[in-house]
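Only one protein chain is missing; all other protein chains are in place.
== chain A ==
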Amino acid sequence: MSHPLVQSMWLIPLYTMLGAALSFFLFSGITRRTGPRPAGYLNIVMTLTAFIHSSIALIYAWDAPAVDFSVPWLNVASLDLSIPFHIDAAAITACVVITGLNLMAQVFAMGYLEMDWGWARFFSLMAFFEAGMNFLVLTDSLFFSYIALELLTLGTYLLVGLWFNQSLVVTGARDAFLTKRIGDLFLLMGVVALLPIAGTWNYTELAEWAKTADVDPTLMGLLGFALLFGPMGKCAQFPLHLWLDEAMEGPVPGTILRNAIVVQVGAWVVVKLQPVLSLSPPVRTATLVIGSITAVGGALIAIAQVDIKRNLSYPTSAYMGLVFIAVGTGHTQAALLLSVTHALGMALMVMSSSAVIWNSVTQDVTQLGGLWSRRPISGISLAIGAAGLVALPPFGGFWAILRLVEDLWASHSPLCFVVLAVNLFLSFSFTRLFCRVFLGQPGQMSERCPEVHWPMALPMVVTTGFMLHVPILLSVVGLLPDWLSLDKGIALVVIWSTLTGIGGAAAIYLGNFVQKPVRLPWPGLQDLFAYDFYTPQLYRNTVVLVVSLFSKLVNWFDQYLIDGIANFFGLATLVSGQSLKYSTSGQSQFYILTILLGLTVIGLWLSLPLLSNLSVIQP
């Protein structure tokens, strides 16, 4: 019998849902006098409750077997839609990470949104997000994962569109919703098609089924692509990555969540679906190709950005690409390790950069600089976050990437170079960011820039501490390779790639021998990366163009052909009435003529048999 706290893990999504619901009463249209701040405090308390609950549950569930139970939801005909929960250590760990980072983000938001009236809306959306994510990691059904993913898509739309009086926010929220929605819809196709084939939506049963499954390879390929497409949109993978860039228009604490965790939920589904996806070799290859392209492309684009937030959104795509590579090669543990380090590191970096933005107004890195002496907390946070993301020992990212490279080295050695290149580019990109924001001469906008106040500094410091503890935690839970079995050659190469990136960026941006702003010898290439491979134009000229042309065509068809036919009948009736009224000539003699003609015709018709008889008799 497991501990009651483990048994009641299903409460975790409900805590924050309750917070979201209660925030409603503090909307500024409803509570008009006292302001919406209690909504923030309430949601922080709820998140704290969820965090404490899941943390204690984790202690009890660590070595215990997984708890499975299901809540009946809908039972019609032969379809049984109960909500299955599969509560194991991994799920509870995910809950701890989600609630913990939410707590950090919400405390941060308390400081960041100090001069904002939209607390109730913001915090209820954050809580909504949190509930969706917790539900996603606790449920053991692909179907309910899909439901949670859709809730998160809606949540993204609303949260990105928080400040909807800004036009870029509106377009960004639109793109975020539509892009993720397309992925979700493909996922739905896959989900629906999977049931008749596998007979179940439960991840554990799917994994069992996949071991012995004998399915038509074409069918399995199509199914696998559909199942892959949803997480592709969710994880902001090429070519569905533009939304993450545009989602940076939203409020920053939301960005913490999105960069750190929301993109991870796609990865969670992909990891859970790994046994099914690996049934089809083309899908595996596609996962690797998509992951590689995104990882390399995202890392390169990140280098060429001037917007501090976009500088961090593309590495998210790149890191998720690495997760895709790990899943595509079947190394789910490396994928989960990458996800956890990314969640912490990216949250830290976004917090730090937001702290800089809060006091420096601009997001343009070319106008910042020289903050290190005055803003050490933000600087250290950014540095630790970056160090925890790239392969720099002894931080968490090193072990994750090392694990991935070691796993890949045996079976997919070419992919090792992709991972190393991505690591190098990301190191370069993060170092460039650090050098441009914290080192060098103070920029125009950072001449006088104080450190932030406590609600923003506290979560940064706490997360930094947690980031520093990741290697210790990993060694406690036995995820670190022991020193003897460690492949020192690979480790050295990995470290070397990081150091090359860091050193290169530091040399370029701190040294005086390259003119700033740095121009590549090929401006076209630099613009290509800076404008994200011109993805908006790509969308506009392909999918958007086709859909808009088609909808115009259909609209024309509807307006003129379908409506035209219906209107034609009405018009014809009108015209016939208008023209046939002239049969009423007003001449009584004409009426008499009509009567006589009618009589003649009826008479002829009645005597037709008689007349035909006559003609027969006559000869």
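Convention: a residue touches a chain if its C-beta (ideal position, glycine included) is under 8 Å from a C-beta of that chain, and two chains touch if they have at least 3 such contacts; residues count from 1.
Keep in mind that, in the parts below, contacts and distances are computed from a predicted model.
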UniProt protein name of the chain not shown, from "Sulfide/dihydroorotate dehydrogenase-like FAD/NAD-binding protein", "Electron transfer flavoprotein subunit alpha", "Dissimilatory sulfite reductase, beta subunit" or "NAD(P)H-quinone oxidoreductase subunit 4L": "NAD(P)H-quinone oxidoreductase subunit 4L"
Hidden-chain contact residue, picked from the options A:Thr218, A:Gln444 or A:Ser585: A:Ser585
Where the unshown chain meets chain A, residue by residue: 581-582, 584-590, 592-593, 596
